[in-house]
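Just one protein chain is left out here, and the rest sit where they should.
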Amino acid sequence: MPRIGVFVCQCGNNIEATVDTQKVADETKKLPGVVHTESYKFMCSSPGQDSFKKAIKDNKLDGVVVSACSPHMHEKTFRRAAEAAGLNQFQCEITNVREQCSWVHHDETRKIGTDKTMDLTRMTIQRLKKNRDLTKITIPVTKRALVIGGGIAGIQAALDIADGGQEVVIVEKEPSIGGNMARLSETFPTMDCSQCILTPKMVEAELHDKISLYTYSEVEKVDGYIGNFSVTIKKKAKFVDESTCTGCGECWEKCPFKADSEFELGLSKRKVIYTPFPQAVPNIPVIDKTRCPKILKDKCGLCAKVCGPQSIDFTQEDQLVTEEFGAIVVATGYELMPNKDFGEYGYGKITDVISGMQFERLASASGPTGGAIRRPSDNTEPKNVVFIQCAGSRDEKRGVSYCSKICCMYTAKHTMLYRHKVHDGQAYVFYMDIRSGGKRYEEFVRGAIEHDGAMYLRGRVSRVYEKDGKVIIQGADTLSGSQVEIEADMVVLATALVSRPGADTVAQTLGIGYDKYKFYNEYHPKLKPVETVTAGIFLAGTCVGPMDIPESVSQGSATASKVLALFSSDKMAREPITAEVNKQTCNACWDCVTSCPYVAIEKEEIKDRKGNVVNMLAHVNDGLCQGCGVCVCACRSKAIDLNGYTDEQVYAAIATF
Amino acid sequence: MTDKYISKDGLNGLIASVKASGGRFVAPVLDTRQVVYKEVSSAEEIVDDYILPRNSYKEIAFPQTEILAKYELTRDGVTIDPVEIVARDTVVFGARPCEAASLASLNSVFTWDFIDETFTKRQEKVVVLSLGCVDADDECFCTTVNLSPASTEGSDVALYETENGYIVTPLTDKGTAFVSAHSDSFTDVAKGEEKKELVNPEKVEGVDLTKLGERLAKSPNYDNPEWAELTRKCCGCGACTYSCPTCHCFDIIDEGTAFEGERRKNWDACQFNHFTLHASGHNPRDTQYKRYRNRFMCKFHIYPTKFNSTGCVGCGRCIRVCPVRLDITDLMTAMSS
Amino acid sequence: MENELREKAKELLESGEVAVVIGYGFNRKKTRITPVFITKPEETDKLVFNELCVNNLSIYLTRKYRDIQKIGRPAIVAKGCDIKNIVVLITEGQTKREDIHILGVTCSGVVYKQELFKGELKPEIMPSKCHNCDVRNPHVADTVIGEKSDFTPPEEPTGMVFDKIKEIDAMSDSARWDFWNEHFNRCIKCYACRQLCSLCYCERCITEKNMPQWIETSAHPRGNLAWNLIRAMHLAGRCTFCGECERGCPVNIPLNLVNQKLVLTVKNAFGFESGIDENVHPPMIVFSEDDNENFIK
Partner (left out) sequence: MPEEAKIETEGVFEPKIMAFVCNWCTYAGADLAGTSRMEYRPNVRIIKLPCTGRIDPLFIMKAFENGADGVLVSGCHPGDCHYTTGNYHARRRWTAFKDLLAFTGIDLKRVQFSWVSASEAIKWVELINNVTDDMEALGPFMKFKEMNKKGPNQG
């Protein structure tokens, strides 16, 4: 027979007013297995807890029920006290009397409250009899972080983690880190040059002895769980030996073949052996194997001939490496909505209709025009430029329903940059609303209008077409109620920010959730904005949704603090509320595997003594399981049970009803 | 006692008389497209065109679920309140001679080391009026196990169908007492009242019970691969055991709510995987053919040698009810060689 | 057709491609059909296929039949409806497509119960599934045997089961309760329904779980109801309406009604049909954010 103690709290008068706690104590003492009961004014007070602990020891209790306030309030308190008294903390159960009985049933005779409390306490007692000792799960932590994506968010996360003393690997799929920010000319609202503030961070990341850069690499496979991820990374062949290359540039100087530059968004050419931009980190070129004649048909090979340190190696192949990490920061960034989606604005058809990002390159001192604003078709200086906002954003039919958040600001910035470079030029902006929430943002937009003379027209553009070397824009000015037609030299579209192609595949590899636009889901949008449902995987920057640089940087730092907290000890402890498989009765139908929201159930190979696989059975990974119990209901043979909420415990409570 | 007669219409009088004396009258009736033994209150309910009812009348003395005791959990421990066995006088009308032989077999099981009163008290109160068969189907094989429609083993009264009624032959003291007690319902046999001809099912060729018994007794044959080959289609449903008049396995289980419940004796079957599953997870009868082998051994070796009683009465229910048509006589033939 | 079947079976056994052919054969008296397991090429003459071949042989592919699995790779004679169960078994990892050879047989209907057959397959002794069969030509098979059927099932399913479901749906709660109570009360807990169902392959059935004993084992109306409802739930979205449970029930409980009711629910609510595509997860372990929830307050 168990030895159970029942402690009924009066909570001052909060419970006592409608529940006769002494009667509850007296009545429950008559139940089988109950050896000690008491009613006390404040169980959670210091003296209350002392008497609780003393009662456990004196009566050699093996289980305790505290009938008091909600378990959300003091379950931890009493479990800790029970543990201090030598009990396993999971042999302590709470009956919720205050929030779910005494406070909600205002019966002055106290009959209703007392009866219900007795019922609830009886249910808890019976449930408790089926409790098993559980021990917290400890998981070893590999103190090494993986940052996926080497944009500003990823760089910031990596730097902060590394400054905290922990090792970091940045995996970047392009040949250089820097991301989209490296393309920007100047940044709002301070107008400092993007390269000037980003480059030092890139270099710092390269030189930091705790940071390793895997550029031109992609994550192929992620196994394991918090503290213990095993990640397979594909290092794409660069055909250049990174250990010997000095980045002198001789090879790309001499390479006779050209291709459209991805970094310059097609505004200029690059060589077939190239670095994406002059300040690339690492400053090591890669060979575009889809275009290199040496690789394709064994002709040329000029780069290898001119390379002093003999770093060119045409035999290199993609390499798969598997490494261990304790945490993963996902900072895969965004891209602009592809041009095929904007037929009505002439994008992709009319040469002088460009995207906002292309304008950044035109305005950038390191860009194809050296910072001079020239229109792509004839390289002349445009005198009238029309900026169209919300190109794709807030347009559920043709684009996306959300606001891309940064376009209002960067369009204002564009008009200023344009005016600063073309003093006699006129900028027109078609907009729906101006959203300039943020420190000094509104003032910035006002400056563009009032100081730099941008003409803001509220309305949508209905038609864009080419006529005599001009781009004709027809649209509405809803404020004056008139139709407008502008003969422009160039049109700049503030195209929507969208998730990267393949963002869903990455999410599936990682086992994290994403929304219908393939932006990644936070664990909680307000209170856990950088966590994901998969413990140990964090999110930073625009892979979550549109955001500006300060936000991305903050998120990078936020993830770093999460990672450093995780790495603060060698082992982490987790609540043992996890599912467990009875291997005797598992059918291996994998319904649990399919229904688990956390990819926490694996197919385990059962081997005989010779090592032959004789069976495959489900196995719950304690590190990944969050204890929801979906698998328990999916399992027809009830081969899975959920510790803390076992079938026996629930059954006992129902059977007491 | 000399033979008596009761007309089919006269059955109503007998039923009323049995009821009046506090007994119940069980007979074959039609229920959901099946003939089953059930308590009747009038002769019109009784069917006469049947081979055998779906269920065995062993249920009367050995119900599928029986409450043995009620229990309560209190602070001082468990209080157990045994349930009194209520046995009612029961007349089974229209049992087949093959099946009638089964209660004797059950009796030996329930009385050899421990007198199971839940069974004996009920059995004592059962009067079996068996009815000679005037028809047989493909599945009947009583003649193969040395019984026949004319067998009287286990019957208290033998009935033989005539054109409009039954000739009543009391066989045992119980039977004589029964006929006497309800003498108003019976008349003397009129002249010219002729028994319909009893129909013997064909004997299954190649079955030799002696050889079969000898063969089963030899342990090497226990592991003969033939068992698996002959019975691997068995799906383990247990319909055979639950219909069988001589199967008698049961399980005792406590069922109830948190503080009170009942201890129940429920039918169980050797055909179930769980029947022999050990707590360790080991199961000595881990595949279906081993379970079928057990049932076969039980019928033709274990019980015949242990109790010298008939393990199988050849009623053929197990063949009729089997969803995969596993025919016990096939095994009998195979194992006789 | 039978010759073709025997030839193919022989060829498979001779070539060693399979070690056993699971098929149909006659009983000793040649009155009934019974499952046969052919392991020798010379025994393939025992194989038959006719309108009495109602058994769904896919049960012999499940984990319960370890001794059959030990023989080696099986070929299985299967009607389209039986193949549906095989498809579910593949989906649920109980067998692999490449580990079995499906000898699909075209079919023009079978009897509801063998004993009803009096020499002619009349529509009234055919089960509802045959009247609405969309797989008379096997949809998944390694070999298809028999002449192609050009039967097209009616658009609205017809037959006793569907009529009865409509009838029950129209009843009052009390009438429905009485209807089912009367049927479930007859249940003798023999579990023939479970044993004949190839999708009831659990290592341990929920009724056999005894800590806690969710479903009472006694032949009591309470446990009987719980057993039949929970079994139906366990088959929701999986049941292919093969009808074996009802055929095997020694006390004639109309299990087809319960199972088909849930087949219809799953089809209406989730647009899912069981046994068609082995690569689609059964509906009760997946979800759609857009699932109807008009019954939830």
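Letters are used for the chains, namely A, B and C, taken in the order the chains are written, and counting of residues starts over at 1 for each.
By definition in this document, a contact is a pair of C-beta atoms (placed from the backbone, for glycine too) under 8 Å apart; a residue touches a chain by one contact, two chains touch by 3 or more.
These figures come from a predicted structure and were not determined experimentally.
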Which displayed chains the unshown chain touches: A, B, C
Option from C:Leu116, C:Ala175 or C:Val280 whose C-beta touches the chain left out: C:Ala175
Listed residues C:Gly80, C:Gly237, C:Pro250 or C:Gly275, member touching the removed chain: C:Gly237
Where the missing chain touches chain C, by residue: 168-169, 171, 173-181, 185, 206, 214-215, 218-222, 225-226, 229-230, 232-233, 236-237, 258, 261-262, 265-266, 269-270, 283-289, 291-293, 295-297
For the chain that got dropped from the picture, name the residues of chain A it touches. 70-72, 96, 98-101, 103-107, 112-113, 115-116, 119-120, 123, 513, 521, 533, 577, 595, 597-598, 626-630, 632-634, 642, 644-645, 650-651, 653-655, 657
Which chain B residues touch the hidden chain? 59-67, 86-88, 90, 122, 257, 264
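The definition used in the following text is that only the chains that are shown with their structure count from here on.
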For which chain is the distance between its Cα centroid and the global protein Cα centroid smallest? C
Considering only C-beta pairs in contact, identify the chain pair with the most of them. B-C
In whole angstrom, how far does the Cα centroid of chain B sit from the Cα centroid of chain C? 31
How many angstrom lie between the CA centroids of chain A and chain B, rounded to a whole number? 70
Identify all positions of chain C at which a residue touches two or more other chains, and write them in rising order. 204
Pull out every residue in chain A that's touching 2 or more other chains. 584, 652, 655
Can you list the chain A residues touching chain C in their complex? 584-591, 594-595, 616, 634, 636-639, 647-648, 651-652, 655
Would you tell me which residues of chain C are touching chain A in their complex? 63, 92-94, 201-206, 209, 211-212, 214, 234, 281-282, 284-286
Using the touch rule from the top, collect the residues of chain B that touch chain C in their complex. 31-34, 54, 64-65, 138, 228-229, 232-233, 235-239, 241-243, 251, 253, 255, 264, 266-267, 269, 272-274, 286-289, 320-321, 323-327, 329-330, 333
